[in-house]
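The complex appears here without one of its protein chains, the remainder shown in place.
Moving on to chain A:
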Amino acid sequence: MDSREDDGGEPLSRMAEWRDVTPLPQDDGPNPVVPIAYKEEFRETMDYFRAIYKADERSPRALRLTRRAIHLNPGNYTVWHFRRLVLEALNADLDEELDFLQRIANSNSKNYQLWHHRRWVVERLGANAGAKELNLIKKILSLDAKNYHAWSHRQWVLQALGGWEDELGYCQQLLEEDIFNNSAWNQRYFVVTRSPFLGGLKAMRASEVRYTVEAILANPNNECPWRYLRGLYKDDIKALVNDPEISSVCLKVINMKNNYVFALKMLLDLLCHGFQPCHEFGDSVVALRTSDTDPLDPDLSMAICDILEHVDSLRASYWIWRKNKLSVAAV
C-alpha cells in the first residue's frame, strides 16, 4: 500500500473532526456465516465509513475518509462508488483526483475499480485530459507493458478523446523494447486499422508487411508477428497467397532449420489456399526430415504435417487433424 499523504493515519476516534459520528460495526447478522477479525485500523476506518455511507454524508471529510478506506482496501468497490457520489456533490477538482489515482496506480495497476473510476474522471474532464492521460498510461505501461487494464483504457481514450498521431510511434518503441509484447502488436493493429490519420489497412499493408517480416526474421519463434502478418490480409486470403513476401519469409525461416514451426504452419495454410510452390520449397522442407519422419510424404502439405507432429509434439493432435483434413480435401 502507498503511504497516506493527507492524514498521518491517526485513529479516527481521536480526531476532533469525527467526534459527532457514531461508527457502525459490520452487521453480519446473529449467526455470521463468515465472522471476521479485522486489524484495528482497518476495522475503525470501515466502521466510520459505514456510518457516513448510511447517513449519505457527501462532505469533504467523507471524501478524505474514502481515500483512507481505498488505501486500506482498494478492492472495496462500494467505497469507490460512494467516492464518486461525494466528488459529484462537492463538484471536486477532478485534475486533483487524476493525480491521486496516478499516485496509487502502480500498486493497484490490476484493480478493476481503479481503472473504471479513472475512466469516469477522465470522461468528466473531457477532451483536454486526453493528452495528459495518454502520457500517464505510458508511465504505467513502462512498469508492465502488457497490463490488460491499461491497454483497454488507452484504447478508450484514443477513441473518445483522440491523440492518434503518436500512437504508431509508441507501438514501435514498445516493440523495440520487447518484440514479444503481444499487447503492443495488438495495439499496432488497432492503430493501423482505426487511426483517422493513416489511411486504413490496405494503404498501410505494404509497409506493415515489411516491418513484420523483419520482426519474424529476427525471432522466427515469436508467435505475435506471424499472427499480425495474417491479420494484415484480413478477408483477403488471395492477396496473402499471392504476396511473394509472405511465402519468401516462410522459405527463409525454414532454411534456417531452427524455430521453423510457425513458418511451416504459414506455408501449410498458404498451400491449403492454393499457393503454387516452386521446387525450392519442396527441397527446403525435405531438408528438415529426421529419422522420425523419414521417408517424407511426397505431398508437400502432408510432409509438413508429419514434421510438425513431431517437432511441435504438444500439439500433435492438431497436426494429425490438419493432415486428415488434407486427405478429405484431396478426395
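Here is the rule we use: contacts are C-beta pairs under 8 Å (C-beta built on N, C-alpha and C of every residue); 3 or more make two chains touch, one makes a residue touch a chain; residues count from 1.
One rule holds for everything that comes next: contacts and distances are computed from a predicted model.
Student: Looking at UniProt, which of "Geranylgeranyl transferase type-2 subunit beta", "C2H2-type domain-containing protein", "N-acetyltransferase domain-containing protein" or "SKP1-like 20" names the chain that isn't shown?
Tutor: Of the names offered in "Geranylgeranyl transferase type-2 subunit beta", "C2H2-type domain-containing protein", "N-acetyltransferase domain-containing protein" or "SKP1-like 20", the one UniProt assigns to the missing chain is "Geranylgeranyl transferase type-2 subunit beta".
Student: Just to verify: which one of A:P11, A:P60 or A:G75 makes contact with the chain not shown?
Tutor: Touches the omitted chain: A:G75.
Student: Which of these, A:Y48, A:F100, A:Y189 or A:Y211, touches the one chain of the complex that we don't see?
Tutor: A:Y189
Student: Pick from A:R50, A:K138, A:K252 or A:H310: which residue touches the chain that isn't shown?
Tutor: Counting the whole complex, the residue in contact with the absent chain is A:R50.
Student: Need a quick check: the contact residues on chain A for the chain that isn't drawn.
Tutor: 26-29, 31-39, 42, 50, 53, 73, 75-78, 81, 84, 112, 116, 119-120, 146, 148, 151-152, 155-156, 180-183, 186-187, 189-190, 194, 222-224, 227, 230-231, 234, 313-318, 321
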